[in-house]
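A single protein chain has been removed from this complex, and every other one stays in its place.
For chain A:
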């Protein structure tokens, strides 16, 4: 097949490779492809083919040969073509535009026009009666074949151009029409041969042969398509596995190396392991497309909470367990609340981290957003903190109040401190 022959040519002269044109073609795109290849206006090529057609139908034979052997190319006459040729082409042929915009209708019209012209032409040519009678069935067969072949071209083009899927019914209808035309043509030949009486028997025999072939070749065909799809599946899987392997190699092995090097420092090891766990988890469980670029600014509450927690966790080496219920987009007030929450997390990690993990809980409840940050450290008394220490008073309580929210600090019965932040969402959202 042409594809097999193509690569060597591709290597030697990549610019001059002959393709059939997929765009704006009338029949098989042979004329446009040739025109692009030779750098000629397409109308010349078409005229030459028509001229050759008058010479005992040589043009048709040539055209069919080109159609069969030359692969369909992307973008029609192609990117290889000099730009000037494009210009002449579009300007010389006004109809081209229309054809290109509405390919299917235009092409079918062109096809029909060609058939009609050919019929008229054949009608005018002087042939003896018996031969002449065969012309129409032959033309019918040719039209049917052309229809089906164009269909196959389209299917192939759709596959590698990833164009939106053509409507299936149209495909089937076109194929059926082609088969019908071919069938009618072949039957016509039989009728003309005077064996009309045997037509039934012949059709039966043909059917029997077809069924026989289907029975013999069917299993092979089914097996082949199955093998093909299975192979495709395997390839996709292998690709996915390679991606996972690359990720594991990049991050996990790197982390393990770091852990080996920092084996004496328990806190560092723990920090590395937590960071790696979080990363891997995000990579494995989050849906496609998220969790891969973590550096981006979060725009929802849940993301913001998780990101702050991850950063604090990395910086201070204290595990932070995050539970988020519900989600909403961030607005100005919530951003302030997030900053306060972050400050609370930092405090909890710094002063209450020895008691175990810091618990962060965020809940969106109607118009209210509630965030709680809790540690199991020694706990502390706000009144005993000197006035010049601004951390809690300004960064947490003050910030919340300035933005219309509330902050409460309280000692937890079991030991530790809990910061509760409550904020109304901006009314517009």
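Basically, contacts are C-beta pairs under 8 Å (C-beta built on N, C-alpha and C of every residue); 3 or more make two chains touch, one makes a residue touch a chain; residues count from 1.
Heads up, the rule we're going with is that contacts and distances are computed from a predicted model.
Novice: Under which of the names "DNA-binding response regulator", "Transcription initiation protein", "Probable glycine dehydrogenase (decarboxylating) subunit 1" or "Thiazole synthase" is the non-displayed chain listed in UniProt?
Specialist: "DNA-binding response regulator"
Novice: For the chain that's not shown, point to the residue among A:279, A:311, A:363 or A:424 touching it.
Specialist: Result: among the candidates, A:363 touches the missing chain.
Novice: For the chain left off this view, which of A:47, A:113, A:245 or A:412 is in contact with it?
Specialist: Checking each option in A:47, A:113, A:245 or A:412, the one touching the absent chain turns out to be A:412.
Novice: Would you indicate which residue among A:321, A:367 or A:394 is in contact with the undisplayed chain?
Specialist: The single option touching the absent chain is A:321.
Novice: Applying the definition given at the start, please give the residues of chain A touching the unseen chain.
Specialist: 266, 270, 281, 285, 287, 319, 321, 323-326, 356-357, 359, 361, 363, 365-366, 372, 374, 412-414, 418
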